[in-house]
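Of the protein chains in this complex, one is absent; all others appear in place.
Naming follows writing order (A and B), and every chain is counted from residue 1.
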Amino acid sequence: MAYAFDFASVLEYREVLVDGTLKTLALTAIGTVLGLAVGILGAVSRAWKLAPFDRLFAVYVEAIRNTPFLVQLFFIFFGLPSLGVQINEWQAAILAVVVNLGAYTTEIIRAGIEATPKGQIEAAQSLAMGRAQIFRHVVLPPALLKVWPAICSQVVIVMLGTSVCSQIAAEELTFAANFIQSRNFRAFETYFVVTAIYFLLAIAVRQVLIQAGQRLIARRTK
Amino acid sequence: MNDISTWDIARNLLDGALWTIGLSLTAFVLGGIAGLLLLFARIARNPLARRLAQGYIEVFQGTPLLMQLFIIFFGGSLIGLEISPWLAAAIGLTLFTSAYLGEIWRGCVESIPKGQWEASASLALTHVEQMRYVILPQALRIAIAPTVGFSVQVVKGTAVTSIIGFVELTKTGSMLANATYQPFLVFGFVALGYFALCYPLSAYSRILERKIHGSRAH
């Protein structure tokens, strides 16, 4: 007997889908902004060998890049409360995204900073610019511009990875899918639709980030 | 609640880790074979083959691994197949791995300078001969480091299969954390387990990369 697909039963829950989508986007957005901040701090510490932060960031980067996001999330959500740190599912999800993305962007941005031609720094020095000024105006913008595509890819990977946050009951898009299929008993259709939403989100987020990067870091035409 | 000793936790986690290793190896080997097919489709002269391979790669790189696993798991039962968590995990991770490896390897093939194609064409080699004798041997050398690097992503990806009920390291950890009320200790061990598996691969990939860049510079 042929199976009759029933996608309408998924779309009945479109409000749940929209809500989950928005929360996934919000989690990604907050995580990206804070994660980039961590990444810039980490990259500076590593590139300038600021003891002891360079070592701390090196350990942090290796620890995060060599363990699964899901385990990091569980460690934060289940592990921290047992140390007396109270944390809800959204705080845990955001913290996990920031910690994860921060580690990857540390390495990505560091590579960009270290690729700065020596002459650029010498030119800035000869203009009597200080270390912080040189970093802020001469080193960081071209470095970020150069690695921006890599950062965009990483953000998309992290956004897709947030689907496991459903496991700590953060009500994002995958949580919405689980909820819907428990009501309509149409697991395949539900996950198919939600997968399609993720796919469109991945394309859209990448486009928006690339455009934003070019606006913010690159050439501003007046 | 302390009838489960730290030793018991470690022993159970080791059992789980064996399944993580088994799944990683399966996905990596099968995914590698599928990835090779994808690579050939991706660089084929037939535009349809190229387009299909590209679509496949975009879909698997553009959707969450967890969703891929759910669809395989529930899709199988739709067509009347009873798919075990292990089988769903193996299929899902294989497809996921093949998409990434196919794309990584395509990058390696395309990084071979155009002059190599032109030079070998001027020697009257056919397309297949060019690939076999000139392009692939060079691409292979470049491909080793990122391939080893990606194996880390495969190992980490296996953790997601715990969600569809495959009992590997993370799932074992979740069960133990519930049973012992010691999540910090248990997930700490779990993290250490993944680190022990992944760090050597990361470090090796970095060494390989340095070697290739070093030998190119001179």
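What we mean here is this: a contact is a pair of C-beta atoms (placed from the backbone, for glycine too) under 8 Å apart; a residue touches a chain by one contact, two chains touch by 3 or more.
Quick note on the criterion: contacts and distances are computed from a predicted model.
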item: Chain excluded from display, named as in UniProt, from "Sulfur relay protein TusC/DsrF", "Amino acid ABC transporter ATP-binding protein (PAAT family)", "Autoinducer 2 import system permease protein LsrD" or "succinate dehydrogenase"; value: "Amino acid ABC transporter ATP-binding protein (PAAT family)"
item: Neighbouring shown chains of the undisplayed chain, as defined at the top; value: A
item: Touching the absent chain when the full complex is considered, from A:34, A:87, A:150 or A:217; value: A:217
item: Residue of A:61, A:96, A:113 or A:138 in touch with the missing chain, whole complex considered; value: A:138
item: Identified contact with the non-displayed chain, of A:111, A:129 or A:169; value: A:129
item: Positions on chain A contacted by the hidden chain, ascending; value: 117, 119-120, 122-130, 133, 137-138, 141-142, 145, 217-219, 222
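Throughout what follows, only the chains that are shown with their structure count from here on.
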item: Chain A and chain B: spacing of chain centres that average the CA atoms, whole Å; value: 21
item: Chain B contact footprint on chain A (complex, rising order); value: 3, 62-63, 65-72, 74-75, 78-83, 156, 160-161, 163-164, 166-167, 174, 177, 187-188, 191-192, 194-195, 198-199, 202-203
item: Of all residues in chain B, those that touch chain A in their complex; value: 59, 62-68, 70-71, 74-75, 78-79, 152, 156-160, 162-163, 170, 173-174, 177, 181-184, 187-188, 190-191, 194-195, 198-199, 202
